[in-house]
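Excluded from the complex is one protein chain; the other protein chains are retained at their positions.
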Amino acid sequence: MSSSPIDVALIGAGRIGVIHAGNVARHPAARLRVVVDPNRAAAERLAQRHGAQVGDDPFAAINDPSVRAMVICSPTNLHVEHITAAARAGKAIFCEKPIDLDLRRVDTCIDEVRKAGVPVFIGFNRRFDPSFRALHDQLRAGAIGRLEKVTIISRDPRPPPPSYAAVSGGIFRDMTIHDFDMARWLLGEEPTEVFASGSSLVDPEIGRAGDYDTAMVVLRTPSGKLAHIQNSRRAVYGYDQRIEVFGEKGMLQAGNRVATTVSRWDERGVVADKPLDFFLERYAEAYRLEIDHFFDAICSGRPPAPGARDGRQALVIADAALESAKSGRLVRIHADV
Amino acid sequence: MSSSPIDVALIGAGRIGVIHAGNVARHPAARLRVVVDPNRAAAERLAQRHGAQVGDDPFAAINDPSVRAMVICSPTNLHVEHITAAARAGKAIFCEKPIDLDLRRVDTCIDEVRKAGVPVFIGFNRRFDPSFRALHDQLRAGAIGRLEKVTIISRDPRPPPPSYAAVSGGIFRDMTIHDFDMARWLLGEEPTEVFASGSSLVDPEIGRAGDYDTAMVVLRTPSGKLAHIQNSRRAVYGYDQRIEVFGEKGMLQAGNRVATTVSRWDERGVVADKPLDFFLERYAEAYRLEIDHFFDAICSGRPPAPGARDGRQALVIADAALESAKSGRLVRIHADV
Amino acid sequence: MSSSPIDVALIGAGRIGVIHAGNVARHPAARLRVVVDPNRAAAERLAQRHGAQVGDDPFAAINDPSVRAMVICSPTNLHVEHITAAARAGKAIFCEKPIDLDLRRVDTCIDEVRKAGVPVFIGFNRRFDPSFRALHDQLRAGAIGRLEKVTIISRDPRPPPPSYAAVSGGIFRDMTIHDFDMARWLLGEEPTEVFASGSSLVDPEIGRAGDYDTAMVVLRTPSGKLAHIQNSRRAVYGYDQRIEVFGEKGMLQAGNRVATTVSRWDERGVVADKPLDFFLERYAEAYRLEIDHFFDAICSGRPPAPGARDGRQALVIADAALESAKSGRLVRIHADV
Partner (left out) sequence: MSSSPIDVALIGAGRIGVIHAGNVARHPAARLRVVVDPNRAAAERLAQRHGAQVGDDPFAAINDPSVRAMVICSPTNLHVEHITAAARAGKAIFCEKPIDLDLRRVDTCIDEVRKAGVPVFIGFNRRFDPSFRALHDQLRAGAIGRLEKVTIISRDPRPPPPSYAAVSGGIFRDMTIHDFDMARWLLGEEPTEVFASGSSLVDPEIGRAGDYDTAMVVLRTPSGKLAHIQNSRRAVYGYDQRIEVFGEKGMLQAGNRVATTVSRWDERGVVADKPLDFFLERYAEAYRLEIDHFFDAICSGRPPAPGARDGRQALVIADAALESAKSGRLVRIHADV
C-alpha cells in the first residue's frame, strides 16, 4: 500500500452516513475528503470530526477529480441520480440499498454503470455480519452437504411512522429486501417463485397507509430448495435477526447478539440479555467490514459484492412478493435482464 | 377414586400400542384387560407383561361388556370401523391420529360418535409435551399479549420407505397433520387459508412415489395471524421439534430435548447433545400425560381434548395443503361442517 | 430371567422409601414383598400401592427366608444395625447413605459385611444421574485427556431446620458427603489432603447450632490433581447441581435440569426455566437407575458400586473436612484401613 490513499466523498450525513464516515476514516487505504449534506450543520460536524471538507453540492463532489470513490447515503429517491453521475465520472461507488424503488429506473442505472465499467457495491450489510458470514462460509464449504432449506427471521424493534410506508415502498421493498438478498446469497441459486402473505397487526395505521407490518414469505428455486422469511415491524425484546440453513448433513444456525453474557438466576428463572436493540449496534461490525471489503476490492481490482445486479434482483423479488401478497397468488420471479 | 378401575381393551400391539399399554397399566384409575392384534405373538408378549388377556377379535373386545374404554392403535384404514363399533357399544374411545385419510369417512364416523355421545380422544400427543404445553399455557395467560405469528419446525430423523407414501396419505396427512393440530391449538382461531410448497430433496424415490419429503406451509386466520410450518423427512442430528410464538409483548420458544446436559469444550468448539432421536423418546412424557388426560376426562365426565372434531379439522387443512402444493395456489380452508 | 423374582423387604416408608419402593416394584427382576416402618399407616399405604405386605419388625423382615434383598431407608442411626443383621442373614443390601456418622461403627459394620460376603450398595444416587454418568464415562474414555481439576457446585434449595445439625452430623457429613463421593469417583484417585472453610450465612441459627450452611472445599491427590467443592444450604432458584472436569485436552460440563425448554423473550430479557426444585425431581432418573444397577449386580453376581468402602471413604473425607474447617488447617486424609 505504498500508493496514496483513496480520497472519498460522502453524500448524506445522516445516521448511516455517520457510521460509514467513521469506518472510511479508520480505513488505512481510504481518506474521507468531502462530506455533502443539505443539512449543512450535520455535514460540518461530521467533516470536522474526520478532518474532511464540507461540500455544497453532491455533483461537484462527484466530479471533483481528486475524489476516487463515492459513498452514497442520500435519500433513496436520489440514489439513481447520484450513482449515474458517479459512474459517468468514473468513480468507484458504494451505495446504500436500495438502488431505487422502481425497477425501470434501476435498469437504466445499471446500464450506465455497466457502460462506465466502474466498481459498484450495494450496502446489503448483513452479508458482512461475522455470524452470518461464518454460516455462509461453512455452508459453502459443505458443512451440511446439499442445502435444502433456508429460514430467515427478521424483526425490527419498533415500527416506523405510518407515513414511512409511501416513501419506503412498503415492507417488502424496504425491510424484506435485506432478507431477499440474504436468501439469494445463501441459496446459491435464484429463487423463481414467491408466495407472500402480509398483515397489519402491529399498527393499524400502517395498514391504512396500504402497507403491512407483519409478513411471511416462501421462496422456491428451480431445484426445489425452499426458503422462508418472516418479518415483523416490532419486537419488544430487541432487534431479532436469525438465520437457519438446513441440509442433507445437518443444520447451521446463527443467532442474535447480546451486549453481555450475564445471566441472573432467581425465583423467576434464568434471565439472559435480550438481543442488541437496533441495527446500528447489531451490525456495527458488519458496517465496518463492508467498508473494508469495498476498499479491498478497489485496491485489488476485483469487483465488490454484492453489486448492482444483486441490488436489482432483491428488488425484483420484493416486487413479486408484493404482487403475491396483494393477489393471494404464487408469483413467478422474472428472469434476469 | 373408590370406584373400581376402568377396564381397557387395546387394539394394536405395535410400537405405539406398546407405549400406550405401559401407560394404561401404570394409571391408577385404569386396568389393561385385553390386548388384540393379528400378530398374536406380539399381543401375547404385551398382555403378559401387564397381566392382561389376549383377545382374538377386535370387535369381540369392543363388545365385551366389562370393557369401558378402547385404546385404538390399529392401522389407519381400520380406525373408522373400530371407532364406529366402539361408539355404538358406548365405550370411551382413545384413537391414534388420524381418524382416516378420507374426509367423507371421517364425517360419517363423527356422526356415529355424536349420536352415541361417547367421549373420544384423538392422539395428537404433542399437545401434551410439557414444553409445548407450558408454551401454550403461557401464551393463553397473556405472556406475549396478542398473538401474531406461530412458527413450527418439525423434522423427522429418517425418511420412511417410499412405499409408505401411498399408505400414509402423503406428508401433509401423515406428518404435517400434527403441526396443523398444533397450529390450530396455538392460534386459538381457525386458519382459513393455506399455501404449501413441497419438494422431494431427501429421497428421490419419495418424489417418484408422488409424495414430498420437504415442505413449507403458511397458514392465515381471518384476523390476519400467520403461521409457518416447516417439515423435513430427515434430520441427521435427530428429531427436530421446535415452536416459536410471537406477539405484541414478546416471544415464547420451546426447543428440543436432550438426553444429557453434558457439553464438551475442546479445540473444535463447545459440543452439546443433539436432540433425542425419535418420537418415542422425545414424546415419552407426552404419551403418558395424554393417557392421564383421557382417564381423568372419563372419571370427571368432561370431554377429552383434542377430540374427533380436532381430528377432522387437521385433516381438512392437510387436504387443502396438498391441493395448494399440487396447484401452486393459495387454497381456502373450508368451514367446519 | 426365567428364574423367580428377587423378593425385597423395604425398611422405611418415608420420602426416599416411597421412591425406592416404586422403582423396585417396576423392576422386572424384583418384587416388593414387605414394607416395615414404625409409622404403620405409611407402611400400609406404600405396601398396598405395590401389592406388598406390611411387616411389624425390621429384624423379622431381614430374617424372613423368602426375602433375598433389603432396601434400607431407616434413620441413619439404625443403618449399622440393619446392615449388620442383613449381612448375617445373607441378604443383598441396598442402604441409603451414610452408613453411619461414626467411623468406628462404620468399620465394624464393614467387617461384618466382608465376613458375610454379601453384596452391599450405598445409595450415592448422583453417580447414576444420566448427565453426571455421561460426563464420567466420557472422562474415562479420554475425552479430555489427563484429568487435572474437578469442580462441583452443589446447593440445596432450602435450608434444613437448625435442629437438623445435630442429627445429620453437620453439612460435611450430611450434604458434602455426596460431593466427596463424586469427587473420588471422578478423580479416579484418592484425595489425600483437604482444606475446608465453612460459614453460617444463610441462617444464623444453623451457626448457633454449631453447623455451617455455606462451605468451600479444596481436595488434593498425590499426583497433584485438585478438586473444588462448593455448597450452600439455600439457592432461591432451585436445586443447583453442576460438575465441571478439566484436563489436558479440554473440559466437560454437566449442568442443571429443567422442567421445560421454554424461554420467554420480552423487554426484561430472555427468561428460561430455573433448575428443577429438589432432589426427588432432579434425581428421579438416578434413583431408578441405581435400583436397576443393584438388581443387575445381584443377577449377574458382580459387586454393586458404590459399595461399603465407598461409603466409608466419603465419611473419612467429611471428617477431615470438618477438622479443617474447625482448625483452619490443611488436613491429611488418612489412608484406607
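Order of writing sets the chain letters: A, B and C. Residues in each chain are counted from 1.
Here is the rule we go by: contacts are C-beta pairs under 8 Å (C-beta built on N, C-alpha and C of every residue); 3 or more make two chains touch, one makes a residue touch a chain.
Since this is a predicted model, take the numbers as computed values, not measurements.
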| item | value |
| --- | --- |
| Which of A:Ile99, A:Ala254 or A:Ala321 contacts the chain that the document leaves out | A:Ala254 |
| Which residue of A:Ala9, A:Ala47 or A:Leu135 touches the chain not shown here | A:Leu135 |
| Per the touch definition above, residue among B:Ala166, B:Val270 or B:Cys299 touching the missing chain | B:Val270 |
| Residue of C:Phe128, C:Phe172, C:Tyr237 or C:Trp265 touching the missing chain in the full complex | C:Tyr237 |
| Contact partner of the left-out chain, one of B:Leu78, B:Val236, B:Leu280 or B:Ala305 | B:Val236 |
| Chain B residues that touch the omitted chain in the full complex | 236-237, 240, 265-274 |
| Residues belonging to chain A that touch the chain removed from view | 130-131, 134-135, 138, 143-144, 249-257, 259-267 |
| Where the missing chain touches chain C, by residue | 146, 148-149, 151, 153, 155, 193, 195, 197, 199-202, 214-216, 218, 220, 224-226, 228, 230, 232, 234-237, 240, 246, 248-251, 328-330 |
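Here, only the chains that are shown with their structure count from here on.
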| item | value |
| --- | --- |
| Closest chain to the centre of mass proxy, which here is the mean CA position | B |
| Inter-centroid spacing, chain C versus chain A (mean Cα positions, whole Å) | 58 |
| Length of the line joining the C-alpha centres of chain A and chain B, rounded to whole Å | 42 |
| Separation of chain B from chain C, taking each centre as the mean of its C-alpha atoms, in whole Å | 40 |
| Residues of chain B engaged with two or more neighbouring chains | 249-251 |
